[in-house]
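Below you will find the structure I want to go over with you.
And then subunit A:
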Amino acid sequence: MKRIWAWGALTFGLLYFFLPLIGMTNFSLKMRRGEYSFDAYARVLADPKFQETFGFSVMMALFTILFGIFLIVPTAYWVRLKMPGLRPYIEFVTLLPLVIPAIVIVFGYIRLYNTSSWLPLTGTTTGTNLLLMFGYATLALPYMYRAVDTGLRTIDVTTLTEAAQSLGAGWITILSRIILPNVLVAVLSGAFLTFAIVIGEFTMAALLNRPAFGPYMQLLGANRAYEPAALAVIAFGITWACMGLIQLVTRFSKHTRAQR
Partner candidate 1 sequence: MAFLDIKNLEKVFGQNRVVKDFNLAIEKGEFISLLGPSGCGKTTVLRMVAGFETSSSGAILIDGKDVVSKRPNQRNIGMVFQAYALFPNLTVAQNVGFGLKVKGIAGSEADNRVAEMLKLIGLPDLGNRYPFQLSGGQQQRVALARALAPKPQVLLLDEPLSALDAKIRVSLREEIRMIQQQLGITTVFVTHDQEEALSISDRIVVMNGGRADQIGTPFDIYNRPSTRFVASFVGTLNLIEAKVIDPAANRISIGDQAITLKEPLGAAKVGDTISLALRPEAGSIVEGANGDTALVGQVMTSNFLGSVIRTRMKVGTAVISFDMFNSPGLTPPSVGETVTLRFTASDLLIIRE
Partner candidate 2 sequence: MQSDKTSVPAATVTMPVRTRRTLPLNWLGVLPFAIFVTLFLIMPTMKIVVGAFQTPDGSLTLDNIRGLFTPSIMAAYWISIKISLASAILGCIIGFGVSAAVVLGGLPQWIRGPLLTFSGVASNFAGVPLAFAFLATLGPVGILTVFLKTQLGLDLRLLGFNLLSFWGLTLTYLFFQIPLMVLIITPALDGLKREWREAAEILGASGPQYWRMVAFPILFPSLLGTLALLFANAFGAVATAIALTGSSLNIVPILLFAQIRGDVLGDPHLGYALAFGMIVITGIANTLYIWLRARSERWLK
């Protein structure tokens, strides 16, 4: 009885998720009348705008990840090591982006960093890109910080630091050669998640007028019929790949840890 009910709930859940995926895949293959084809994909992939925006978003994602690592790993480490009392507050701050909508944050950026402000970031292309990257880093903050902090919890930060210090290591060495390698798996998990978020992000890029993948998809969706479905399949593939990579590195780390 209980099991029937359980299977029912699971089936409902699976149906809910697979129907749209089947729907979009099916639709993306129907560009040619009367038969299945990859025409929609070919059309999308050949579009120079696609290559341009996709490339832009990938670059943005990589920079965001690098920036996030440089910002968050030392901070999380330092808080764990020296200021554990600060942790609840930091945690609260890192969760704020989940509560304050992205559209509100980017609205603040536009008003705060416009050409007539004290920090006219939106005045130049580089400045706007920088601002967009900061925005992405803010969006990724809850995930990145949590991943790194969880990673740090599994190692004994204090002992490792003291051991390294007693051997004469400085802070840069400790962070780059001791702490980072030990939380690499956590950092990578956070990085892949950041990648998935940045690639599909629409609101910030659209409002800052940057040629990113998200706004491109939206634009295509408004004007074409079959290409959007193909794009959705591609985007889903990217998300899936990112999550798969997270699973992979986590499993890999468990494996090496078990050997130790």
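On how the list was made: all candidates are chains of the complex that A comes from, given by their letters.
Assume a residue touches a chain if its C-beta (ideal position, glycine included) is under 8 Å from a C-beta of that chain, and two chains touch if they have at least 3 such contacts; residues count from 1.
Keep in mind that what you see is a predicted model, and the values were worked out from it rather than measured.
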Among 1 or 2, the complex member that touches subunit A is candidate 2
Which residues, counting only subunit A, touch candidate 2 once they are in their complex? 2-3, 5-10, 12-13, 16-17, 19-24, 26-28, 71-72, 74-75, 78-79, 82-83, 86, 90, 93, 96-112, 134-135, 137-138, 141, 165, 170-171, 193, 196-197, 200-203, 206-207, 214, 217-218, 221-222, 228-229, 231-232, 235-236, 239-240, 242-244, 246-247
